[in-house]
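A selection of the complex's chains, in situ.
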């Protein structure tokens, strides 16, 4: 016997047209539920569906039902054509995701080419990136970050799930060239000093 | 200098006519992109790459392109010039005073290539994830959670009656009623003033000559009529009028002959 609260939350998640967070659900239940209590119930529901043909997944603190990836071949039809990204758009998206928040100039410094206005527009239209204020440096450039819709579309529970982000960070590959350069020169100096000593 | 000297190993450079690299500039997103593709053809980790060999590859690539009379965009030529400078600097005996040193320039180029390569790989891994609509599917037409706003109209009985009052006022034929106002005629005022002047000999204010029982609108009328009556009697030489200046009280008395105001 599944309890009423659990049924209610399951039905909400099932019929919602966007992923829901615990706070939204608590608000809608109108009871004296804390988001933490709701979250515990959501996890019970997710566990109940684990390994079935419907999965309850978390994306950026919001939950939604979807089909498991291993069944894609049965469900995919010709009409299913997710947004095809140009190589430039894919690269810009990756740079925003791994470096966010990031300005257009910083994106261009990594790619070595100017970013056409259309590339950012495509990503904003897809609602995968969004402006995130301005960098407080001369010129106050606009900076960009990824959105919850980005996490949802690419099946990421959070930005920590970005493929290889920990390794990239550890290798210093997310640091600007100047910083990496100073670090590399620092090591060399140490070696040199060692030799001279 | 262990790391850097390793980077400048003269690996046998792959030819620019390598199958993977068509001599078409449309395939490249700028010189850095081309450099990265050339670096990849060295088939070593980017950390181990020979920058000198890479420079040679790039310069040869550009030279061949120009031989074939391909249009080479300015930024590729700028990069070529810079790399040619870097190459000579790397090959010449080191000048310790030169800032920045060619080794440092080479290191910076290598770091940039590593970063671009890392993001390119990250993009590929990102696109390969289980994407909605391709690998995982949602309900096609969820009902959605809806808040239906039920409009509740608000009006009081007063609003209703006031509105009806307005309608009635608008629609009723407009009749202008001029109310009959009590007045003191000039004749009555003259008569009264004459009588008062007979009793009173000294200067008196106009108001003193008004009948005491005139109140309200009647009093206003009496002031006006008595004033006109006073003017009339003055014209006939029967009263004297005196006023200090405009708007000061008006005084009158029975005419004493030739001493009027």
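Chains: A and B, in written order; residue numbering restarts at 1 for each.
As a working rule, a residue touches a chain if its C-beta (ideal position, glycine included) is under 8 Å from a C-beta of that chain, and two chains touch if they have at least 3 such contacts.
Here the structure is a predicted model, which is why all the values come from computation and not from measurement.
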As a check: each chain kind appears once in place, so what is the overall formula of the complex using those labels? A x2, B x1
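The definition used in the following text is that only the chains that are shown with their structure count from here on.
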Mind checking the centre-to-centre distance between chain A and chain B? Centres are C-alpha means, answer in whole Å. 33
So, in the complex, the side of chain B touching chain A is made of residues 1-4, 29-33, 104, 107-108, 111-112, 114-116, 118-127, 129-139, 142-145
Which positions of chain A touch chain B when the two form their complex? 12, 14-17, 20, 28, 64-69, 72, 75-76, 80-82, 85, 87-88, 90-91, 93-95, 97-98, 110-113, 152-156, 162-165, 168, 171, 173-174, 177, 180-181, 184-185, 187-188, 191-192
